[in-house]
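Just one protein chain is left out here, and the rest sit where they should.
Going in written order, the chains are labelled A, B and C, and every chain counts its residues from 1.
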Amino acid sequence: MTLKTARFFLRTLQTRNASNVSFIGLGQMGTRMANNLVKKGQQIKVFDIVPEALSSVSGAQQCSSAEEAARDADIVVTMLPTGDIVKETLLAEKGILKGMPKKALLIDCSTIEPKMAQELSRLSTDSGVRFIDAPVSGGVTGAEAATLTFMVGGADADLAEARPVLEKMGARIFKCGDIGAGQIAKLCNNLILGITMIGTCEAMNLGVKLGLDPKLLTDIVNVSTGRSWSSDTYNPVPGILPNVPSSNGYAGGFSVPLIAKDLGLAEAAALSCGTPLMLGAMAHQLYRALILNGYGDKDFSVVYEFLKGKK
Amino acid sequence: MTLKTARFFLRTLQTRNASNVSFIGLGQMGTRMANNLVKKGQQIKVFDIVPEALSSVSGAQQCSSAEEAARDADIVVTMLPTGDIVKETLLAEKGILKGMPKKALLIDCSTIEPKMAQELSRLSTDSGVRFIDAPVSGGVTGAEAATLTFMVGGADADLAEARPVLEKMGARIFKCGDIGAGQIAKLCNNLILGITMIGTCEAMNLGVKLGLDPKLLTDIVNVSTGRSWSSDTYNPVPGILPNVPSSNGYAGGFSVPLIAKDLGLAEAAALSCGTPLMLGAMAHQLYRALILNGYGDKDFSVVYEFLKGKK
Amino acid sequence: MTLKTARFFLRTLQTRNASNVSFIGLGQMGTRMANNLVKKGQQIKVFDIVPEALSSVSGAQQCSSAEEAARDADIVVTMLPTGDIVKETLLAEKGILKGMPKKALLIDCSTIEPKMAQELSRLSTDSGVRFIDAPVSGGVTGAEAATLTFMVGGADADLAEARPVLEKMGARIFKCGDIGAGQIAKLCNNLILGITMIGTCEAMNLGVKLGLDPKLLTDIVNVSTGRSWSSDTYNPVPGILPNVPSSNGYAGGFSVPLIAKDLGLAEAAALSCGTPLMLGAMAHQLYRALILNGYGDKDFSVVYEFLKGKK
Partner (left out) sequence: MTLKTARFFLRTLQTRNASNVSFIGLGQMGTRMANNLVKKGQQIKVFDIVPEALSSVSGAQQCSSAEEAARDADIVVTMLPTGDIVKETLLAEKGILKGMPKKALLIDCSTIEPKMAQELSRLSTDSGVRFIDAPVSGGVTGAEAATLTFMVGGADADLAEARPVLEKMGARIFKCGDIGAGQIAKLCNNLILGITMIGTCEAMNLGVKLGLDPKLLTDIVNVSTGRSWSSDTYNPVPGILPNVPSSNGYAGGFSVPLIAKDLGLAEAAALSCGTPLMLGAMAHQLYRALILNGYGDKDFSVVYEFLKGKK
């Protein structure tokens, strides 16, 4: 039996065994991800600190605590707002690690500091539980359509076991390195995103103020060197693309505080290795200034509206 | 005869008539563009202020002044470094407007201030010459492969006449609006480019310093929200893509002073309409700081090396 | 007679001769400056494009055009918003140069581009008129109290002649160099000012949000390395100093559009000599973003309020 065949069998086996999956954290992203698990035939238990959220995943078994959800689980998936909240959810009196069986696998899909991922991994190991970090990109749309990209840090065997679960929620899985490497990749991607979106907003706004048709300018940029996801998939000018936040009053989507959070994490990571982020730092501050000036509940492409101005 | 038919005939007629084409400005871009005209069967006269440059277009008729090159031309194409140089080349004693026949068409492919394009148009009109601005994107590679994108400002009829010539040098032509609109579109595109490249450099550098494989990080970014031309076509990390400046010691390509120039033009345009360019201004200053610190002859993706540091 | 004695006599002579002084431009600054001339015994003619402004200088002879005001003048002082407006006021049909006698002296106190100062000097010389640039610092308060600082570019003899007039409006006169040098000095000073004010706002806001008493923090900064005019004379936090805009709802003072204008001029000057202004560019964009978001009629120290946020 070759190594490759062995892996295939192992994987098949693991796929079969993962009968008990729990999902903790039913926000904008988590609800959609959990629903995809159910739709694709995976029975799950769910828990969220907000009782109303529990009913958002039809077909799931609702639990009254993280501990209860984690009990008897082969795999627990967490999708929570911050590293501190994940840590608390692991360690609390009715927390995940209280309930989770030895050798079970914890998949943390939250976006958190790489160093916190390493700390969570140590805490899990101390409780006999395996851990991988698997943050996602693709946003609410990707979560809904099960086309998320997972960026994974951890052991190969653990990823192999996680794979069948991740594949029900996403389209691509990248193994990035050791524990925390998934987070690093996520932060690097979002760092580019946060900057490129502002750059696109600045240029679209400039063009429009100087008389260009924004649709035409978009067409030009999208076949030129200025092309990016921010211009061709998530254009910040209202009316260019049909199903993006900018065409819907900048509602929904990826909120300003969330991109600000990710840029803050990127900056902390950059600080740890003495790496300058010239535009990243500036972008971070700009998003934070937006939060303080009335744009805190909008999609991050609302930078366009801020630059355009109120008068 | 409908207007559409009339246009068709007019265009056919113009195509046939444009037997006399001159090309002025044989730098990195101009030489390649002029050579493509010759390759595709267009007889041309050429002029450049540097005598050695004249022989770089084999098959072209070499002239000793702009005036000589422009004499009897139906169409004169200019590809020069700055608006002031175009203006001087138009107005000089042996300049273009001295030689150019009435009603001939001047196509300025240089990247210059939108307001300067309008001034050049007025000067041309005063001499009985028609004018369009048609700056390009696509860089040296696009010039070589005749896949440039032209962004055109001016009258429809003039563009119709220019089209057969432009199509020999590029793959796409966008009519952007009145005189200067081509320049505006170009600046908006390059504004995004200058910002996105720095953002990509910052993130790639951060990832590498934190232990990620840059090839893997590129693969992730290219299918995620951080994707852009700067990551998938012109990656700034040495060794990721084969035929880009970063894999060749940052030689050739789009030099730091050129992107700095374009961002300066974008800022001047933004100033004229009170539009803030938060990251654009920062990117501009950063490229200018690079010029002063030893990177002035490198491709603009060399920002990666600056951020990585010397120690 | 030594050179020094000769100069003294020349100056005395000029002081006596400057009986005919005209003042053009009666805005916030000009009105106060012109009033000081009158108060200190200088008879003047005045003109402003806004008829109501003419009556703001009691004791002055009101004129119906710049030409009329300039006629028979030994010295004409201009205090206007932009270089283009000064130029227009010089060249218009009823403009200054139409009325001004040969060899008379034009003192431009406006803040304009150094290059424009040089152009205005040429235009004046072409009309037989002498020119110096003499922009001021000190703001409305300094104009009111006749404690302005004049930064002068031009010939020594011309400054000697201007001096008795300038001394009636200000406390200090610096000879900076040739024509335009006064403007350069002014822009350099205001570049520091625009940056330092934002830095002070950021730090005061940070301290207050973290629980420090702003008065105490000001006391500390003012005896430490963070001390500056922005902290000890024009503190941006309401209630720290009695007679500054921040303690009066950010009304009056040095408006956001004016500092934005000066930073724009500084940037243009920097561009002309390839000098990077990292924080200057950023400060410029921030003030421009403030204009577009409702702070356009406030003193520039209102950055504090923007950073503090609305929520």
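FYI, a contact is a pair of C-beta atoms (placed from the backbone, for glycine too) under 8 Å apart; a residue touches a chain by one contact, two chains touch by 3 or more.
What you are looking at is a predicted structure, and each value in this text was computed from that prediction instead of being measured.
Quick one: which of A:Lys45, A:Lys186, A:Arg288 or A:Lys308 touches the chain that's been left out?
A:Arg288
May I ask which residue of B:Phe47, B:Tyr234, B:Tyr287 or B:Phe306 touches the chain that does not appear here?
B:Phe306
Using the document's contact rule, name the residues of chain C that touch the chain not shown here.
So the residues of chain C touching the missing chain come out as 114, 137-139, 149, 151, 172, 174, 176-178, 181, 184-185, 187-196, 198-200, 202-207, 209-213, 216-217, 219-221, 223-231, 233-234, 266, 269-270, 272-280, 282-283, 286, 307.
In the complete complex, which positions of chain A touch the hidden chain?
These residues touch the chain not displayed: 264, 267-268, 271, 274-278, 281-282, 284-286, 288-289, 291-292.
Across the whole complex, list the residues on chain B that are touched by the chain not included here.
Its contact residues with the unshown chain are 282, 289, 291-294, 296, 306-311.
FYI, only the chains that are shown with their structure count from here on.
Note the rotational component of the Cα superposition from chain A to chain B, reported as an angle of 0 to 180 degrees in steps of 5.
180
Using mean CA coordinates as chain centres, what's the chain A-chain C distance in Å?
53
Hunt down the residues of chain C that sit against at least two other chains at once, touch-wise.
In chain C, residues 282, 289, 291-292 touch at least two other chains, as defined above.
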